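One protein chain is absent from this view; the other protein chains keep their places.
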Amino acid sequence: MSARPAQETERAPEPAGLEREHDPGAFLDAYARMVLIREFEQAIHRLFLKGEVHGTTHLSAGQEAVPVGVCMALDADDYVSGTYRGHGHALAKGTAPEALAAEMLGRASGVCGGRAGSMNVVDLEHGLVGCFGIVGGSIAAATGAALSARRQGRVSVAFFGDGATNQAYFHECLNFARVLELPVVYVCENNFYGEFTPMENVTAGGEIAARAGAYKIPFTVVDGNDLWAVRDAATEAVERARSEGGPTLLECQTYRHYGHSKSDPAKYRPDDELERWLARDPLTIARERLLADGIGEDEVTAVETEGREEMERATQAALAAPYPDPRERPGSEFSG
Amino acid sequence: MSARPAQETERAPEPAGLEREHDPGAFLDAYARMVLIREFEQAIHRLFLKGEVHGTTHLSAGQEAVPVGVCMALDADDYVSGTYRGHGHALAKGTAPEALAAEMLGRASGVCGGRAGSMNVVDLEHGLVGCFGIVGGSIAAATGAALSARRQGRVSVAFFGDGATNQAYFHECLNFARVLELPVVYVCENNFYGEFTPMENVTAGGEIAARAGAYKIPFTVVDGNDLWAVRDAATEAVERARSEGGPTLLECQTYRHYGHSKSDPAKYRPDDELERWLARDPLTIARERLLADGIGEDEVTAVETEGREEMERATQAALAAPYPDPRERPGSEFSG
Amino acid sequence: MSELEFRVAIRDALAEELERDESVLFFGEDVAAEQGGVFAVTPGLQERFGANRVFDTPISELALAGAAFGAAATGTRPVIEIMFGDFMALPMDSLVNQAAKLWFVSNEQGSAPLVIRSAVGAGGRFGAMHSQNPGTWLQGIPGLKVVAPSSPADAKGLLKSAIRDDNPVIFLEHKRLYSIKGPEPDSETVPLEEAAVVREGGDLTIVSISKGVRDALQAADTLAGDGLEIEVIDLRALRPLDLATVLTSVAKTNRVLAVEEGPRVGGWATGLLGSIAEQGLHDLDDAWIVATEETPIPYSPSLEDEFLPNAETIVESVRARLRTGVETGA
Partner (left out) sequence: MSELEFRVAIRDALAEELERDESVLFFGEDVAAEQGGVFAVTPGLQERFGANRVFDTPISELALAGAAFGAAATGTRPVIEIMFGDFMALPMDSLVNQAAKLWFVSNEQGSAPLVIRSAVGAGGRFGAMHSQNPGTWLQGIPGLKVVAPSSPADAKGLLKSAIRDDNPVIFLEHKRLYSIKGPEPDSETVPLEEAAVVREGGDLTIVSISKGVRDALQAADTLAGDGLEIEVIDLRALRPLDLATVLTSVAKTNRVLAVEEGPRVGGWATGLLGSIAEQGLHDLDDAWIVATEETPIPYSPSLEDEFLPNAETIVESVRARLRTGVETGA
């Protein structure tokens, strides 16, 4: 990943942006992270079918370019908040695949010791303030983190879905962030469905990004399956945030390959819709672009193999880890 | 008031509008209602200073043209919801001044038997679903009433302030109403302050009506001190609602002459601001227009005298009414 | 005897009331979609009653509840679904400050006859934000009825009563109950304000609600093997609270255990014991609670299983308490 060392001071936006622009390895690294996320989702899917992942889980396969592209624009100490569909948010920000897989499996070595599960992952060390099982919750968490970020020379990013833009949190927080000129980027992963319901059926006006206009917040609609497009839009937004330009809304249009959650066969999708989106798989798009940009096929393949292997190792390690023992470590209500 | 008999069926918008347009007495009647509201607020103010009105109270003097103009466009059986600054909302919709004054005084003859007080008045008989002490609550109440209204051939109106447009209710309900195409009119009384805080300090973008645009809800900004302007805009919106055209947002720009509530001397206002608005007193504007439109000065004066006298009678009757006796009528938690 | 599935009982109650009364509406997130909600409770209702009466909404819990309130105040009887009980915190203002207050504050001009259905409870490895029991958040709100059925028959009868009730009713359906089967109801409706003695016995009264009642019944079966006759009471509602039925039972058994899927502090179980202490202290030889730890609900199976009360922990607690007679929490 493109994470750079923590910097507590403010910096001019331009050089940082340009530096990234011309870093040849950055997009290959980013592609590697996308591959890892895809492998992760597929591994979790298999484990779910085997009964190893419990309750429910929400896979983000098909949406990988969004968190990865956004996190390319971030530093390691910037903040993000994610959703119950948050594996990609966590992995893109730096959570270790093994710790994340172990969390899904409810193991003691999970990033939250097995207490959180798929929907509620927190990884403060990597700046992940939380994943939120409550639709819209991530918007507030990142807005608040931006209050800290402003004092720390950092920025904050909220990931959320199209459905979340109809929630109270969306409205109150966007207004709040603009009023206070907070360094926050609102990243809407518009995958055109909230559970079984098409976005346009429940989203008045049908234009998500335009909602930011009501608050005079700058907004952009991006092809969320194009890593380069996401990363460019995010870079601009992050630089605006860092240079005291306040919040931005990015609408990244994308698609989830699986159903909403483990129990959803996604029969509500029109014929061919999935096929059309599979043809625009963000991994394929990225692969082709890398090759076109002169990265060798061997390098790309190596990254893919590595991702598969890393995930395999992570899965095995997670499966081998013990379940937490509540008697050994009962857990406390309060800190201190 | 222009309230017409209840009609359960739908009707074509045009004739109704025209009929009202040419009714010569309607504006004089409306002026009479504005006078009554002004007299009411002044009476409550005096009673408050004497310690007869308890707790707190929020006067709407200066804003009379908004509820009166809007209610000119409504039928008696249409619904409205109001705010803690709701005396005008109630009186414009038909609540008896004596019953309302008695409520402020906590008397048994109050429209809610003294249980509600100034902030929470309900008058279902007159279609007042409630006044809401919670900023934004009125928006939800009217949105829900529109679900009934749609089935009953009626419309529903929410009154709320500029500050309420930053509340969760505003966003969720406007989206909901557009998605369901509900017959509801959202009337924002923009008096440029929420308590002690100027509207523009806390309202990102600074344009309230434009927020409706995000949901593709038609909107208009009106001079809220001009009865004719308010009534025309409301008529259009109500007709849209009645003819299945869905919701509308009206922003009525106006000003409260008093402070936010009884304890507020309104020192935060810039010099001259009140004076400038007093020069645009909605009562003065209406009076002049009536005279210009050929209503005789004697008729106008008669209406004013009547308003004063009606309010004086109402005040005396309310003051003479007994306090509710909790032992006689303890009140129950549940209906039935 | 034909058996009724809990989720079908809910579906049937809704369908029958939609059929019976034109003023009943049903809406929520994904409830009208083919699947009929995430727990497959309400498929087919939109086809049957039309999109004007049964419809999907945006993900806007506050607008949902607020719209239900406004509709209920003006002649409609809305039933809405708040998908998970944990989300009840979002529309809380509308419940507390709108629906609950209309009847009293309006001086009894009218009330808000609405029902909020919601899936609650833990045990499904759904984690801390999809497993809570919001009943205790709401028990202290005068003007709200808070109901939670423990069997398919009750689910049907109580939901029908809730829809016909003129007051706002929070109707909590435990996720672990959706797939259970039980006898058909033997009456059209079940009153919302009467606790049920679901098993009789003279040695100890166990009081619970929702899934806890099934656990208590199962525990009572086991304890019968120890020679203990357990009386089991299903509260059915947390508000209004049918204390009389509990007091009558305790006057007979002199011992009471309350089983709650939730923390002790601020829970309904301690409150119930307090009310018994206030009104029936001299009948009381022992009173205690089986509840959860005072933490959020953990995800991992090993943690969640240890966290939750069940038939076994009830049995253990009864054995330990009656054997030792020691007055410490179980």
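Note that the chains are named A, B and C in the order they appear, and that numbering of residues resets to 1 at the start of each chain.
As a working rule, a contact is a pair of C-beta atoms (placed from the backbone, for glycine too) under 8 Å apart; a residue touches a chain by one contact, two chains touch by 3 or more.
This one's a predicted model, so the numbers in the text were calculated from it and none came from an experiment.
Of the chains on view, those touched by the hidden chain across the whole complex are A, B, C.
Only one of the listed residues, A:Pro67, A:Gly130 or A:Gly259, touches the absent chain: A:Gly130.
Here one chain is not drawn; of A:Ile37, A:Ala101 or A:Ala141, the residue touching it is A:Ala141. Across C:Phe39, C:Phe104, C:Phe126 or C:Phe171, the single residue that touches the chain missing here is C:Phe104. Residues of chain C in contact with the chain left out of this view: 86-87, 89-90, 92-93, 95-97, 100-101, 104-105, 127-129, 132, 136-143, 238-241, 258, 262-282, 284-289, 293-296, 298, 327-329. One chain is missing from the display, and on chain A it is touched by residues 79, 81, 110-116, 120, 122-125, 129-130, 132-134, 137, 139-149, 151-152, 156, 168-169, 172-173, 175-176, 179-180, 331-336. If you put the missing chain back, the residues of chain B touching it would be 54-56, 106-107, 110, 113-120, 132-136, 163-164, 166-168, 194-197, 201-203, 261, 263-264, 267-268, 323-327, 330-333.
The working rule: only the chains that are shown with their structure count from here on.
Looking at contact counts per chain pair, the maximum sits at B-C. Of all chains, the one whose mean C-alpha position sits at the greatest distance from that of chain C is B.
Averaged C-alpha coordinates give centres for chain A and chain C that are 37 Å from one another. For this pair, chain B with chain C, the centres built from the Cα atoms lie 40 Å apart. Within chain A, residues 166-168, 201-203 each touch two or more of the remaining chains.
Counting only residues that touch two or more partner chains, chain C has 57-58, 60, 62.
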